[in-house]
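Taking it in order: structure first as structure tokens, then the write-up.
With one protein chain held back, the other chains of the complex are shown just where they sit.
The first chain written gets the first letter, and so on, giving A and B; residue counts start at 1 in each chain.
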Amino acid sequence: MTEVADFLSVDWDVPRKPYPAKALTLATGEKMVIREASREEVPQLLMAIRPLLDAPGEFYDVVAARTYAELLGWHRYRVRNEYCLVGVVDGKLVGLVNNRLVDKDLCVSLHTIAMRKGRSVGAHLFAAKQEHAIEYLGVSEILVTAESPRGFNLLVVNWGLEPRPGVQHELGGAKSWVLTKENYYKHKDEQVFGKRPVPGDLYEQSLNFELIEPDIMRLESD
Amino acid sequence: MGRKVAIIGCGMSKFGRRDDKDLMGLLVEASTRSLGDAGVGRKDIDAVYVASMLCGELTHQTAIASALADELLVLPAAAERIENGPASGASAVKNAYAAVASGLYETVLVTGGEKMRHAPGPIVTDLIATITHPTAEYVHGVTLPSLAGMLTRLYMQRYGLEPRHLALVAIKNHNNGLKNPYAHLHRKITLEGIYLEPEAKLNNPPVADPLRMYYCCPITDGAASVVITSAEKAKKFNDTPVTVAGIGHATDTLAVHEREDPAVLKAVQISSQRAFDMAKSEPKAIDVIELHDAFEILELAESEDAGFFEKGTAHKAVEEGVTELDGDLPINPSGGLKARGHPVGATGVAQIVELTWQLRGDAGERQVSGAEQAYALNFGGFGNNVVSFVLKRSD
Partner (left out) sequence: MEKMTGVKCKSCGRVFYPKRSNCLSCMSGDIEEVELGDGCKLLTYTKLYAVPLGVDRIPLVLGIVEFENGARATGQIEADHVQIGMQLKPVWGHLRRIGRMEVFGFKFTQP
């Protein structure tokens, strides 16, 4: 039987390392700032996600429901080692991504939500969270899965994801894939972009973002 | 060629992702606008032609022309669906022209429409791929973008085309689209964002390399409509009706690899020649053009093979700004298929709608000043079934 004191002395938290913000140019010429979101910003992020719980397609509703739970859990200290990055364009929240560390070597890639579709917002944010995990948090592998098969095949090709059939991704009931550190660096030049540091005023503007109506909720859109 | 034929009314729906309406709703949106613009009543319509390539496959409704006649209450007018792949729209206008020119009908409504955004992309791509050769192309996984990709690579190798030129065409069309309230995409794009910056690789991912996402048109819902009648009668409706001066229709081998020269769009050459012959006109006389840029390489190749530029030089003209709205020869003032969008059956009709507005002086911010003669090209199959028009402003 383990000593209670020994049990309490185990450090479950992996030391948090920040994600240095970066900025990149979208197809429209607009600059997107990708920065880490703080725990304090979660209530705003939940408000941004809420409308998507009724989203009509592409599993946005499932993704929204799960991401809502993840962020809420993180906010209320029920989930350890979770990180969230946000994409902000012109002071508006256009997307968010989240990850969770199992331990210092293994990261579980959780979700990617793009409020603005078809602008590569999701692709850039996905790349950024893996950049954070491998290059800043120092993990060796990232477990990846996806609700929507459509974009996922491309993800497998673009990142060289390897199947990991023995492992259950915590999202459960779906195939597990792995992004190894080796494959991350192999594909980095084609997938990870952005310049640091972010110019002062651009960074300032990204701090207090406004929420926009997600494209998928609009009856008429691009 | 029988009676002279004129366009007395035109209109279109907003193009885009239209979850607010079904296909019939879009056809009605466009038709009521063109009928209203023409100032004709229900009883005046003798025939309805509806252009739609995939209404059966994508909306589970086939006799769409009968349905539109019923919906618009133009019964007992004649009604027919015209299908010619991506050239369905132009073919419908052509058939309506023939009916009026021959005296069979007096006043005809032509509406083209498509509802496509509700279906998954791979399914739409696959359905459109069925216009390719079944055993020589389709079965190998060939899609329209792949054929355009192969054409692009040939152009790069033979004529020194660079991806940058495709980007310039896309940017021009997006800028024009911003001035078109009916266009699908109202999105400014920049050379930095889609080509120059390192992140352009992700912003503008490959579709059929060397073609990238921003060099290909979107999948769109929408409808466009025109009302045509004899030029004689047209004077009652309009002081300066737009006459259909020339039509040219030509075919080529089904399989792209069997074309005499896969980089030359022979059917475009012949169709264009036929249209100019009938109109007793020539490319030099044209003031404004609508081309079928399902892929931006096609705007370049079509402009050459239709007779406006020497083969292999259109990309240089683009660099010089010749085809901009304020250039010497504006191409795709509407934004083209790239920005206006491409609801397959609607496109050919939408081109005629834009040119009618241009020739009337009603094109708003997109107006090409002093437009008197216009040219449209609707590209069916992958260049093996091409319909082109020469329209003239009749004073």
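Operating definition for what follows: contacts are C-beta pairs under 8 Å (C-beta built on N, C-alpha and C of every residue); 3 or more make two chains touch, one makes a residue touch a chain.
Everything numeric in this text was worked out from a predicted model, so none of it was measured.
Peer 1: Determine which one of B:V108, B:I131, B:A208 or B:A317 touches the chain that has been left out.
Peer 2: Only one listed residue reaches the unshown chain, and that is B:A208.
Peer 1: Pick from B:A63, B:A136, B:M278 or B:V322: which residue touches the chain that isn't shown?
Peer 2: B:A136
Peer 1: Using the touch definition from the top, which of B:L154, B:L178 or B:L191 touches the missing chain?
Peer 2: B:L154
Peer 1: Kindly note down the residues of chain B that lie in touch with the hidden chain.
Peer 2: Touch with the absent chain occurs at residues 121-123, 125-126, 129, 133, 135-137, 139-143, 145-146, 149-154, 157, 205-211, 253, 255-258, 262.
Peer 1: Extract the touching residues of chain A with respect to the undisplayed chain.
Peer 2: Against the missing chain, chain A presents residues 153-154, 157.
Keep this in mind: only the chains that are shown with their structure count from here on.
Peer 1: So in the complex, the part of chain B that touches chain A is made up of which residues?
Peer 2: Interface residues on the chain B side: 14, 16-20, 120-121, 184-185, 187-190, 192-194, 197-205, 214, 218.
Peer 1: Using the touch rule from the top, collect the residues of chain A that touch chain B in their complex.
Peer 2: Checking each residue of chain A against chain B gives 24-30, 56, 119-120, 123-124, 127, 150, 190-191, 193-194, 219-222.
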